[in-house]
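My questions will all concern the structure given below.
Here the complex is missing a single protein chain, while all its other protein chains stay put.
We call the chains A and B, going by the order they appear; numbering starts again at 1 in every chain.
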Amino acid sequence: MCLAIPVEVREILPDDMAKVSLDGVIKTVSIALVDDVEVGDYVVLHVGYALAKIDAEEARNTLELLRAVGAAA
Amino acid sequence: MTLEKPVRRRLDFKNGRVDLSHGAGGRAMGQLIEDVFVAAFDNDWLRAGNDPSAFDVAAGRMVMTTDAYVVSPIFFPGGDIGSLAVNGTINDIAMAGARPLYLSASFVIEEGFPLADLRRIAASMGEAARGAGAPIIAGDTKVVERGKADKVFISTAGVGVAPPGLNLSSDAARPGDVVILSGTIGDHGVAVMSKRENLEFETEIRSDSAALHGLVAQMVATAGLSLRGMRDPTRGGLAATLNELAHQSRVGFSIQEAAIPVRAEVAAACEFLGLDPLNVANEGKLVAIVAPQGAQALLAAMRAHPLGAEAAIIGSAVEDDNRFVEMRTAFGGGRIVDWLAGEQLPRIC
Partner (left out) sequence: MKYVDEYRDGSLAKGVAKEIARQARAERVYRFMEFCGGHTHAISRYGLEDLLPVNVQMIHGPGCPVCVLPMARVDMAIACAMNPRVTLCAYGDLMRVPGSHASSLLKAKAEGADIRMVYSTLDVIRIAEAEPNREVVFFAIGFETTTPPTALAIRTAEKKGLENFTILCNHVMTPPAMRAILDGASDGDEAPVRIEGFVGPAHVSTVIGTRPYEPFARDCAKPVVIAGFEPLDVAQAILMLVRQINEGRAEVENQYVRAVTRDGNAKAQAAIAEIFEMRESFEWRGLGWLPSSALKLRPAFSGYDAEQRFGLKTKPAKDNPACECGAILRGAKKPRECKLFGTLCTPDTPMGSCMVSPEGACAAHWTYGRFRETEAQRVKEVA
């Protein structure tokens, strides 16, 4: 139920909708809950609605931290 | 004096529909069978017009199978209910190591079903049957009132012959035996779902529906007695098949997730739907259990065949009183692959 996946915004459509892609599988979803969505952004998708934008910088930081932990151990 | 001969009207394949007269056993049904099925399946048995068809019994062990197909939607990327029915029946025969010989097909058709669609399905079946060298030599047609069947249901039977001495079985796996999967999993189930109401994907994912008898013939020739058994992971997916094998052979399995091939788009579609590819139906794949000494040669033989190009060793049978199928995840931890985690998708085959 908490099923939420990160998807790439491919096309903005009218009425706060958008075409998004997960590895080439395309779905039309609502972006009404997220502001300033642009093509190329990644959003968290849940039951047909984008809930948040993924911050690429923060994602990088998290991975860096994970790699650092691994290296130190 | 010569009597008038009624003009035989051709079936209207453009706008015509199946109606109740086509299932009544009279002239209308005869014409439907002639113009749709006999035309598409195109063989002497059907042209002879007998209800039962006779053939000589080949030397070896006879194998027989039966199946019903209720897939919805009836047309999907990579196939339709007809090609699915033919390939599926051939595969059941092939899993016994047998060469498919003859098929039968009976149809339950809903009143109002477009003749064009029926012809398309029949053509698809004829093509699949010819490709496998296993003609459809007997059949039946029933028509039911609108609403009493969803478009068309197809029921098949098939016979084949296995070489003498070959004894493949799902209860023959022994601890230490190797498990080989012939290719990517999840393609069929996702392809069918991609067309369904409420589940739309705009990127085409194609069903893997295919007749495996050619691949099986190569496998039997290469592996000989080291091949214990084969099974095709249809409804319930690879998970169901591995569990069935475990229970029938009274062993456990140890599988590596990283070794199981899955297409990126299929994995993505499964993410969208919250499904595990292990539970999703396949229609052109098989699982083979082989004694360790025959594994490498069998793998090579499979990879040399177009339908086994992505074959992979995915694990082995182990001693286990609980008959668990255990999997080492790509993440590193372990989990069970259970067959009771049923997919929630009806009418997938």
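The definition used in the following text is that a contact is a pair of C-beta atoms (placed from the backbone, for glycine too) under 8 Å apart; a residue touches a chain by one contact, two chains touch by 3 or more.
Just so it is clear, the model here is predicted, and its values are computed rather than measured.
Within chain A, the residues in touch with the undisplayed chain are 1-6, 8, 22-23, 29-30, 32-35, 42, 44, 46-49, 51-56, 58-59, 61-63, 65-67, 69-73. By the touch definition given at the top, chain B reaches the unshown chain through residues 198-199, 258, 264, 267-268, 271, 273-274, 276, 322, 324, 326, 328-336, 338, 340-342, 344.
Just so we're on the same page, only the chains that are shown with their structure count from here on.
Distance between chain centres (mean CA atoms), chain A to chain B: 37 Å.
Within the complex formed with chain B, the chain A residues making contact are 3, 5, 19, 22-28. If you check the complex, the residues on chain B that touch chain A are 200-203, 205, 264-265, 267-269, 271-272, 274.
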